[in-house]
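Here is the structure we will look at.
Note that this complex is displayed minus one protein chain, with the remaining chains in position.
Going by the order they are written in, the chains are A, B, C, D, E and F; count residues from 1 in each one.
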Amino acid sequence: MRTLILSTILRALTPLFISFALYMFFRGHNNPGGGFIAGLIASIPFMLHAMVFGYKRTTRVFRIRPRLLAGLGLLLALISGMFSVLRGEPYLSPVWVDEKLPVIGKVGTPIFFDFGVLLVVFGVVLQITFLLTEE
Amino acid sequence: MSLFTLAAYIAIVLISISTLLTLIRFIIGPSLPDRVISLDVFSANLLAVLAIYSVLSEEKAYLNVALIMSLIAFVGTMTFAYYLVQKRHKHQGDDSGYS
Amino acid sequence: MSDILTPFILLPLWVLLIAFIFCILFWKYAKVQAVIALTSAAGYLLSAVWLFLAVYQDGIQVVQIGNWPAPYGITLVADLFASIMVLISAVIAFAIILYSLQDISAERKRNGFYPVLLVMVFGVCGSFLTGDVFNLYVWFEVMLVASFVLIVLGNRQGQLEGSVKYVTLSFISSGFLLTGIAILYKLTGTLNMADLSEAIAQHPDPELINLATVFFLVGFGIKAALFPFFSWLPASYPTPPISVVGLMAGLLTKVGVYALMRFFTLLFTYDLPSTHSLLLVLAGLTMFFGVLGALAQRDFKKILSFHIVSQIGYMIMGLALFTPLAIAGSIFYIVHHILVKTNLFLISGIVKVTQGHYLLSKLGGVYDRYPYLTLLFAISAFSLAGIPPLSGFWGKFILAKAGLEANRYFIVAVSLLVGLLTLFSMSKIWVSVFWSSAPGEAKGEFKYDSRTLFKSHYLLILSSVFLTLCTLVLSFYPEALIALSKRTAEQLLDPQIYIDAVLNNNNN
Amino acid sequence: MLFSLLSIFLAGLLAAFFYRRYPKVALPVLSLFLLGIIAYFARFTAPVLQGEVLIQEVPWINALDIHFTFLLDGLSLFFALLITVFGLLILLYSSKYMEHSAQRGRFVSYLLLFMGSMLGVVLSANLISLFVFWELTSFSSFLLIGFNHRQEASRRAARQALLITSGGGLALMAGFIFLEIATGSGYQLTELLTRPEAVADSGLRTAAIILIAIGAISKSAQFPLHFWLPNAMAAPTPVSAYLHAATMVKAGVYLLFRLNPLFQEVALWHHLLGITGALTMTLGAWKAFQEDDLKRILAYTTVSALGILFMMVGLGGEAAVNAAMVYLMAHALYKGALFLAAGSIDHQTGSRRISQLSDLMRKMPATAAAVLLSAASMAGVLPLLGFVGKELLYDALYHSGQEWSMIYLALLFMAGAFFKAVSIDIVYNALIRKGNLQDKTIREADVFMAFPPLLMAAVSLLAGIAPALVVEPLLKWSAADIYAAEPSMKLKLWHGFNRVFLLSVATLLAGAGLYVLRDRLRQVSKPAWLDADYWYDAVVSTTETLAKASTEILQNGYLRNYIATVILAFSALLIYALVDGGLGLPRPPEGLFNGLQIYELVIFALVVLAVVFLFNIRSRLIVTATFGIIGYSIALAYTLFSAPDVAITQFLAETLTLILLILIIHRLPPYTLRNTITRIKYLPVAILFGVLMTITSWIILEQDKDSALQRYFLEKSISEGKGQNAVNVILVDFRALDTLGEITVLTVTMIGIIALLAFQTDRAEL
Amino acid sequence: MIILLNLLIATLMTWFTQAVYPGIPASGFTTLLLFVAWSTLLWLLMFFYNEAAFYKSRQIGVLVLFYLKELVAASLRVAYEVLTPQDHMQPAVVAIPLEAETELEITLLANFITLTPGTLSIDVSADRKTLYVHEVYVESGDTDKVRQQIKDGFEKKILKITRSRSNA
Amino acid sequence: MIQDILSAVFILAGSIFMLIASIGMIRFPDFYIRNSASTKAVVLGVLLILLGVGIHYNDTIVFIEIFAILLFIFLIAPLAAHIVSRAAVITQVKFWEKTKLDELREYEKEQEEEAGGKA
Partner (left out) sequence: MNLLIALIVGILFSASLFLMLQKSFFKLIIGVILFGYATIFFLFTVGGTTKNAPPLISPQEASVEGLADPLPQALTLTAIVISIGVQLFVIVLLKKVYEEVGTEDLDDLNTTDRI
């Protein structure tokens, strides 16, 4: 299903989708959004890419193995809860940085946790799509 | 009820009718691309409903739903198209309707 | 008091999840994964022992995840029952991983066998430890999805067919659980089990709670393979490799049983005469129809699978009798059954190594050729059948005593009859696999003699020996576990202990 | 005592490893060891004969009050000596008999396992430890009967024996538990036996008696569970001699003896045992008379003899018990000897059918002498111990005055006649008659094999001649323990020409007459249903048929039936909960459709339309699209009900599912006609389920909810969770553990899909 | 490139202005107005240091407006067609030879065409020389006229922008 | 007030176009025409409605979001129409009988060559 028009637009859409995903992610703590939603949105362009161009060409563009991303995401989520243990609080207690950063807002372990979610969703969806579009 | 709300309600009714018509096309088909397009229009209708509903309920959050809705519907359409073309390559002459 | 104790409960979970993640990161390196798996299994075992000792000495351990006070956040609770279950799951996981090193094909190892195995144990462990009903659902799903993968890993026709049934019925059961959770939340406004226990006790309309009870009963009933919800089990368990079946046979249904025991001691005790009589009926039917299923089979693994169903009945029988002795009997039975049933599957795998089959008609001659293997089987099989003084006897004895004390003569009669039928079935395996001559024996079709079998498959045998030793300890020195089970039963029958531990342990 | 038992078990374990490899060393060592054991028990003779009772207590399972309590009184000492002495003789005998078996190590090991268990049974004074040993004897018997495991008959017989004796054992266990519940004696025999009134008061006595009797009946091969014993003759002959004549089958009798003080006042006890015993005795004797196979003859006479012992316990009273005790001793001696001799004969001639044997008096004189003496004892001929026993039996019955005693006497007379006929048959046809073995070279059995039966026969003779000297001292105390009173046994060979002696003579004549008529009597047709084995087979095959039928219904392989079963069972429970709880349809306070808005109707209409349409399409793709409409409509509903996060997630999830469905189905072939047929027959189930779920959810939704959690989360979301979106704060903070589990599920799904898609199915491996 | 940069600067300036002058109400309109004002200012400034970019952005603006006009016209035409009982449609598939060469050009053209009255791009030939279009209003079967319209309309405008060598 | 009226007008106009698109979906004779018509009207309808909503909220973030949606829609809607109609042509969905198809034959030939080349 390679059409010139589609592939061009897809190229334009990819950064749009990704920045949109990041937008949804960072506002997630205060508005609808968050890791799961952002992860899925971010995976859409690559998913389409794999559908249009086939798995092989997509993996040439998308070099990192998606399953690795999923593993790292899970690791991030797991570890983000351990900071509090170091401070003598139960696992997964939130630890926040006092300062508020511009655009992103407050930074704390829940944000990292949510980013772990994002990575997992992103990796999982991509891995599955890649496998299914593999001939 | 303010004039604005009334207008919004009318709009919702119009779009509901529109949705119904879309669904009729979906049901009668006859070809698969017809159905795909009607799904596409269906999702645009949903987008509209959500946007208007957002206005009516003064809840911006629903606009986000609409936003993502519009992105997602496109992916759905693409997949159906992908299916059509792939199917064509796989089973020559055995397209949508294999009943 | 929680700060330092926090890792006690979480340590087993961490060990498994980290191992899981690292297995994914080292996806291409099956050998590395094997090392990770074995190390983490050992680590899990150690941390489970540690947790158990902590609970045994200092009482119920509680951690409020995220430092959110009790009914609001998620609470992990390790009481005696939970920590016993964690410990026994660790024992099994260790034996299985040892076994799998030589049992599982390289292709399977390359396609995620170890991580999925670990994550399944992770789910099992979490299910035991959680004190929150929705969180329990999540753990169940972790465990189930992992078990789906394990069942199907290998893509053989039987595996695929079995998994279709397994997945569908599991999904239905999860749906019921979720609905039950929803109803409970609507009626009581809480998810924390300790909090729920109080809320249910005080709820003005027990009839409404009854609705939730039905959903939980069926939901857990499917997972625990109760009659008439057990069909998925014999359909799917015999299909994957032995390491997988062994683990599932030992752990999965027992998580369902655990949940039933937890819910029907902590939450649904407002109408004992009807709920627990119903359980008793289900228990009787389960053991009876389970063993009938086993009698109809002619395949080693299938027979064993149906016996799981049958034995679940005994565990539920103890719960349904609802006396301290009966519950102690259930707990003893669970531990015994996990060890013995897993071991039986492991042994069936070794038998298959020798002759390449699971069909009874194509097996034979093991008695003469592999006397030590025969001994291993005899201990587990006749323990399962309840020959004294093997562990199964103590389980049956305690349950029978409890049943007779409670004047529930019929269920005791059924349980004894089923015991006899179990013996019938076990002796059938014994007679046709061990005593009869093998069809291929004349043609010299044995691949190994006793010595070369050990040399080439020593891990299989070692893990079976390990479990057998556990069984023997349980058989000849049941005192420790029985006393422990009695203590656990007392704890279970007095929910206030649990409630106090959870709700009065807020760190804030 | 514990150590003697443990040492026997240990010896058994060691024998399994060393016996076969070092028989030259192992046999003497083992024999010496057994001699030591015998000496150990013999040491206690002196105190026990003074009426002393020795008790040893070894704690085992405190949590269940189960301990190893060992008791040594006359009864147990008698049995202990019987077991150990016979054990030694059998060991010696089998060292030759099994000489060429590759598995004689195992054999000896099993034999010692059995010996230890049997000793455990007779020494235990804790009901449960007794039961443990009791079951172990069954189990070791199973191993021994199946020793020639390559023969189908052995396997069958072993399994049969195991099932019957273990089944009885389960009843026995229940009976023991009843006794414990009734008396609370901590399973201690010594305490239990002193409290018959507690058992009577508990109302559990009848049940306990019946259950215990079932246990004893199965173990001692009483009618109708007697048939396993003749079949057990598939075992090697030493086993038959040891287990199935002298010791194990007597465990049931032993148990009755042991518990007799507890129940000897109860009519049920007497009638149940008496009638069972009498029936078994008669039946066994008749069957023995029918047989030609030497071992089967012996087996049936054993059944019959055990029946006699049961009958005597049933008769009750000191005389009966004394008689039973003597008869038990006599039987052990003659039956052990006969079995061993039969084994030797079989070993030397290759046959054990009487019709094929002859001339043994000349060919195997030592063995023949043992057979002759033992058969005479069996026939109750002067001056053997059998005669003493028989006289005592007749005497006890004759003078009993119990209501059934005359019937018992008549039956015993009949059985005795058969015994005598059988004895004549054996002696004449196998030993004396000149027949087909006349010209064959047949050697006398080895000394190890010839000596034990001869010794037993000699003891029979000695004990017969001087019973008061040889057997009375110990038997007296044993019997006393049974009726729990001062010993009253006085034995002598000759009581003079009284009516009882006349009865004996009459029996002998009747036996001779039967022997003469035996060919004609054997031709009496025997319908199959008279054979207990027939019933065993019928029960087994019925069970298997039932198992198959029920499994074919419950586990028929069709997923839809499994689902339907689950749902129907669920529905039944739900209906019960609804009806039982009196939960009718709710009456919402504000009316049915209050607050209903057009959106909800639209969503409802969308869902209904889509669902209806779903069943009318035959293209997977359109099904998929329709299903997408349902999913999107639900997402719309989530938006409507103030859940933007959920709505977005639902949209995304739905789309993801759609994509995957489409990616998959484009590879599937077109629907076949079979697949497209909608099975209407399940519609009622579906509708029932839908209606129930509607009612349930309606009832639940009409309830008020008051959740502290809701307030907590909303209030703490900003202050503690640092976020305005309470849902997201719950997901990543308040309940982050759920989310951790959720992403784990996703990761596992990914691995699962990798496994499904990337795995190259290995078809080579099974 | 420079145009995008300018837009970015305008955005930043808008934000900055709002941050510095809290008196300006932060409603969407004021923001929009500010943005438009800043963009216009920057655009005008561009005239002095990058004339080509100035014209080019003007062309882009014209193109966008033209596009919107076409879209409205197209929709009105649909409305007209829907609402009048008789139909005026004479559809045909038309092959349009392309002058546009780059992917961007072809894609822009195809996309624009789809939103103009009666037209719908179907595909581009493998050699990228022909664009196949479904046209609903082919008066009296004259496909050449359609071809000409498209080539003179959008294609020309697009090519003008993409081929002016300003944004080096 | 003006804001409300403006917003209402936009929303109503948009809805009308949406409705027109749907009527077109029912009325037009073949897939290609339906596709062609619906795409245009729907895009315009959504554009108008979103503008109406934006005017109503009069909020910077909302404006930006709406701008983003519109950007997506302008990229995606014609693309979707293109992809589906291309797929329709390939799968030989029937044209209206009045359609002139001379130049389509060329395209079909090209497609066949491509398919042949692949095989």
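What we mean here is this: a contact is a pair of C-beta atoms (placed from the backbone, for glycine too) under 8 Å apart; a residue touches a chain by one contact, two chains touch by 3 or more.
Note that the structure is predicted; figures quoted are calculated from it, not measured.
**Student:** Write down which of D:Asn62, D:Ser541 or D:Asn556 is the residue touching the left-out chain.
**Tutor:** Residue touching the absent chain, from the options given: D:Asn556.
**Student:** Considering the whole complex, not just the chains shown, which residues of subunit A touch the missing one?
**Tutor:** Given the touch definition above, subunit A has residues 30-32, 36, 128, 132 touching the missing chain.
**Student:** For the chain that got dropped from the picture, name the residues of subunit C it touches.
**Tutor:** Touch set of subunit C with respect to the missing chain: 134, 137-138, 141, 144-145, 148-149, 152, 155-158, 160-165, 167-168, 171-172, 174-176, 178-179, 181-183, 185-186, 191, 234-236, 238-239, 296-298.
**Student:** On subunit B, what residues meet the omitted chain?
**Tutor:** Touching the missing chain: residues 57-59, 61.
We take it that only the chains that are shown with their structure count from here on.
**Student:** Please compute the C-alpha centroid of subunit A, do the same for subunit E, then give the distance between them in whole Å.
**Tutor:** 33
**Student:** Could you put a whole-Å number on the gap between the CA centroids of subunit A and subunit B?
**Tutor:** That gives a centre separation of 27 Å.
**Student:** Residues of subunit C that touch two or more other chains: which are they?
**Tutor:** Where subunit C meets two or more other chains at a single residue, that happens at 17, 20, 24, 65-66.
**Student:** Where in subunit F do residues touch two or more other chains at once?
**Tutor:** In subunit F, the residues touching two or more other chains are 16, 21, 23, 35, 45, 57, 59, 62, 68, 72, 75-76, 79, 81-83, 85-86.
**Student:** Check the chains against each other and report every pair that touches.
**Tutor:** Pairs of chains that touch one another: A-B, A-C, A-D, A-E, A-F, B-D, B-F, C-D, E-F.
**Student:** If we count contacts the way the header does, which residues on subunit A are in touch with subunit D in the complex?
**Tutor:** Going through subunit A, the ones touching subunit D are 28-37, 40-41, 47, 51, 67, 70-71, 73-74, 77-78, 81, 92, 94, 96, 106, 108, 110-111, 113-114, 116-117, 120-121, 123-125, 127-129, 131-134.
**Student:** Across the complex, what residues on subunit B touch subunit F?
**Tutor:** 2-4, 7-8, 10-12, 14-15, 17-19, 21-22, 24-25, 31-34, 36-38, 40-41, 44-45, 47-48, 51-52, 54-55, 60, 63-64, 66-67, 70-71, 74, 77-78, 80-81, 84-85, 87-89, 95-96
**Student:** Any idea which subunit E residues touch subunit A in the complex?
**Tutor:** It comes out as residues 103-104, 106-107, 110-111, 121, 123-124, 128.
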